[in-house]
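After this line comes subunit A, so read on.
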Amino acid sequence: MTLYSIIFYLLGIITLTATGMAVTRRNLVHAALWLVVSFFGTSLLFYLLGAPFLAALEVIIFAGAIMILFLFIIMTLRKEAAPRSFREVWRQWRLPSLLGLISLVLIGFFILSAAGSYHRLMPAMAAPVDFGRFLVTEYWLPVEIVSFLLFVALVGVLYLGRATDDLEAEKSAPRTGEEL
Partner candidate 1 sequence: MWFLGFVILLIKLAAVLGALVLLAVYLVWIERRLLAKFETRLGPNRAGWHGALQPFADGVKILLKEDLIPEGADRFIFMMAPAVVATSALLLFVVVPFGEGFTLWGRRVPMLFTDLNVGLLYVVAISTVAVYGVVLAGWSSNSLYSLLGGIRGAAQMISYELSLGLSLAPVVMMAGSFSLVDIVDAQAAYPFILVQPVGFLIFLVSTMAEAHRLPFDIPEAENELMGGYHTEYSGMRFGLFFVGEYVNMLVLGSLAAVFFLGGWRGPLLPGVVWFVLKVLIVPFLLIWSRAALPRPRYDQLMAFGWKCLIPVALVNIIATGGLMLLFG
Partner candidate 2 sequence: MPRLIIDNQKIEVPEGTKVIDAAEQLGIMIPRFCYHSALGAVGACRLCAVKFLEGPVQGIEMSCMTDARDDMVVSTDDPEARAFRRFIIECLMMNHPHDCPVCDEGGHCLLQDETVSGGHDIRRYKGKKRTFRDQYIGPFVQHEMNRCIHCYLCVRFYQEFTGYRDLAAYQIGYRVYYGRFEPGQLESPFSGNLIDICPTGVFTDKPARYRGRRWNMERSPSVCIHCSLGCNTVANARYREMLRQEARLSESVNGHFICDRGRFGFGYANLPDRPRRAEIGKNEASWTEAVRALANRLTISDGASEMKKTAVLGSARSSLETQAALAILAGSAGWPMPAYFADPHQSSVCRTVVRRLDEGLAVSMKEIERADWILAVGADPINEAPMLALAMRQAVRNGGKAGVIDPRPVFLPFDFTHLPIPREQMEFCLNHLIHSGIARQEADDAGEAVAGFYAQLPEEAEFEEAVREGISTLAEGLKQSEHPVLICGTDIVPLSTPDLAADHAHLLNRIKNTCGLFYILPGADAFGAAMLEASAESAFEDLLKAIEDGEITALMVVENDLIGAYPNRKRLETALDRLELLIVLDYLSTPTVDRADFFLPTTTVFETGSCFINQEGRLQYAEQVHAVGAPIRQLRGRSHPPREHRDEVPGGDPRPAWRAVADLVRALDLDEIRLYTSGPESWLTGSKGPFRFFQEKIYPPREGRILPAESEVAPFKSSIKKEAKKPEAGTLDILFVDRTFGAEALSALSEPIRRAEPAAAAFIHPKDASELGLSDGDSAILRFEEGDLEIPVALNNDMARGLLVIPRKPDLEWQTAGARFPRIARNRIAGVRKETE
């Protein structure tokens, strides 16, 4: 067992524990924080596996932007989680637990069936330049499609987010010749 694998498994344990905690906490802020810890673990795993760019993006986008937005909303709502009965909890957990079970079985299956395909954990490095070049040359179409999609979404958001009095004015104001 190399130093790398030790770190790898350590990070794995941390990530999994944090995720589990995030799922089970009743305090929303605590749940969000556990999720952030989990993201950090993931990010470090990426770094360990030789993708520093991805690692940075993971932190910037998921931990830095999305979770902050989550926290922002939680804090604005100030909703306290009410204790619930086991039945209710179970109703909610039925499907996720089934799916989780299936994926667990599959993972186990793959691990056991492909016993010969083990790799020793090795330090690796993919420079951002390579990553960028790879992304834009090989996958330029999906990148463009996704960016276009985001652009459309942005326009939509801008439209929805317009000040309401502008909308009202547009609807109610009689259009006169002068204005036209």
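Rule of thumb we're sticking to: a contact is a pair of C-beta atoms (placed from the backbone, for glycine too) under 8 Å apart; a residue touches a chain by one contact, two chains touch by 3 or more; residues count from 1.
Behind the choice of candidates: all candidates are chains of the complex that A comes from, given by their letters.
This one's a predicted model, so the numbers in the text were calculated from it and none came from an experiment.
Any copy counted, the candidate of 1 or 2 that touches subunit A in this complex is 1. Interface residues of subunit A, counted against candidate 1 in their complex, comprise 29, 33, 36, 52-53, 55-57, 59-60, 63-65, 68-69, 71-72, 75-76, 78, 125, 127-129.
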